[in-house]
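Yeah, one chain of the complex is gone here, protein chain that is, but the others are all in their spots.
Entry: chain A
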């Protein structure tokens, strides 16, 4: 057990000395940042200026943003708190003002949409939010009405001040008020329902909040007003009832009974099992809604209806129609209908043919239901995308007074596509990337042609001759490609640099000299996979996996890299449904995004974990072991060769499973028949503490130096146990005096507890990095109310026990453990360590801060050997004297001013240069850059004077030639003397 002791060192540290050791990012290399907003929940086009280029979006990521409709770029963006606190409940737009209800009705905010400035913000009374609407009178909108569970309040639009607040009359416990409506006649209606009993309508006067009337109407079929009702025309509430297949109509102005209109009487039919919905439009809050409305009768069936003098008239039937939307410009209201282009086949029959198909959009006059001429718009759906989900229409009047429009289509994969007539895609935004779950970086193939060759070699050749021929032909192609490449180099060299095109496409992808450009394979929570070029941020491929459960767990593994040339690289994504436990594998090529022709094994049993072995099959694919809930192991690929290798290696393959719900850590050994045997088990009582995270070491991590040189030039050898696991536990008791954080270092093979540390009066969330021989973690100290970093380092001592092999089963001596803690002045959102090719470069910690900055913190500041009293030896070792405060220096921010919102993870990958580590930070935004923890020691400086050096060299060379000649002449002359 270690306790952290802080002692203020008497001397102020001259940190400037160490500053020169800290690497900094070369500002010339432009990092890549992409800003996202998340899945759109509400979107409104800015309509108050005819030529406006803005669309306002409020998203499920609690972001309110304005997008440029010409380019799709973000004009401005406001990122609110995560979780329900910042949840955007409603977005209302009028003129230049956008009114937002935030945090389940906690706050009411008004934004100026031009500059994104906050007009006002007020805190609303408590109560769960139900609905909000504008209230207008005499053609001007002055108020906002907010309906809460038990009260309705009216606020001035200009300053947010409350005009009045009224408690809702409540006669029944289960009484729920769900909607608020105003038709511009000086009254505010609140609509409530007692489920399966009756509707209550209360009308308030706008002026003083007095109840004008109160109506109660029987409606035993109704359970939710918002889902099935809408107000149409002059205050006519229309509800759809799936049970009786009819519409119910109720005039809000006069007390009456609901009139039932069977849909059959209108000649309409509802698809079996479908809940019909009513869609109406109220373009101006100061006026009643239009009397035209849509009723959705089936998943691909809409009907445009009109309310005419209390009678419902069917205007037009749309089938098949996927999405409909109303849009208003000036005095004209149109309905946009999206339909699959090929009308004969219903798109639900075959999803595949649906996905590759185009959709056509048409405008229809809302009044008459007639189709407007020249308004067809073709929307070619991405075959790798999802189905359209929402349609936002921006209508505008052309010069000849006809209606033109643009649409923004939101698809299932959270993509926004903005399309102009007749089908030109102006931009797309992949909002799925705002929720990256896991990612990997894959090396690019050497050349594009090489990648093409892979297909040729994928097939198995038979016979010696054909193989030789194949080899020869491939070599010829390679030669040809090389010559073409040389020619291109020569050709490009003559052109000025600016003219050389460097568009990245999937065809000209190739690895650069130092392997700095890689393919980022990103897996998003929506189930869409992306392949992004790390240099430019261009999305090179995308693939939407439909039928991904919403709470799926993902694990991405690189089974084969690009190094095994004739074989294509191969990634495997394990997708596990957390409810059923069943898992599927998606095997794909990470460079092209194509699904592999290899059929992954069917997994009938729930899968607990997977394990990527360093073993390879004959095609150089690493073997993936999948552990099911019977603790049986299946291998993928499972060829004879693999099974044989597994049998040979079985005795040295171990795996561990951590079940945090039961507080159980258990280790298993593989038997030759691919069954397993439990060899150790550690139970952490769940009543006291729960396991938060378990971290092993990264398998691709190299440690160059096996020890540390002491001041007296002896060596302190590192305890480099590749099987070591760091387990973090948090106490269940959250009282600030009794809460604690525990760190357990366990050997994953033997289950031996190497070290245990408890941080008393500390609380999570704990961020942890485990690498080399050290563990760094960060926690909240409840005692001192601050964030603290703690570092654990493990050493074998002055002698190595066994320098050739490491076996966890043969380790008699426990390692020496050193620990030190520091105060960190900020909370952190994520923690990661840099990684380089050979591990020679010193390590930095990359700390994602909530402010959006990414801090590159040298590991030497987190060194438990930092002395309290400076001695000759510690100075020799370059140890910084201990000081409890960890500084945050602004020059350590690797992203300068480019803040990365809500960093959730940082991914590091080595590059071909030892000095350089590639860093990707993801969260709401994606940011990619390089860091040089020890500066660029293996790269010539940019200002390296090639001209001077080469001219000096040449001059010296000629000088030697000339002087040699002169010396010869002189010698000859002397000889003649």
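Throughout what follows, a residue touches a chain if its C-beta (ideal position, glycine included) is under 8 Å from a C-beta of that chain, and two chains touch if they have at least 3 such contacts; residues count from 1.
Heads up, the rule we're going with is that contacts and distances are computed from a predicted model.
Hidden chain, UniProt protein name from the list "ER membrane protein complex subunit 4", "Ataxin-7-like protein 3", "2-oxoisovalerate dehydrogenase subunit alpha 1" or "Small ribosomal subunit protein uS2m": "ER membrane protein complex subunit 4". Residue A:808 is the one among A:68, A:137, A:808 or A:936 that touches the chain not shown. Contact with the chain not shown here comes from a single listed residue; of A:177, A:294 or A:654, that residue is A:654.
Among A:220, A:722 or A:850, only A:722 touches the chain that is left out of the view. Only one of the listed residues, A:227, A:709, A:753 or A:967, touches the absent chain: A:709. Interface residues of chain A facing the missing partner chain: 553, 555, 574, 576, 578, 583, 607-615, 625, 627, 649, 652-660, 691, 693-694, 696, 699, 702-707, 709-710, 713-715, 720, 722-723, 748-749, 800, 802-809.
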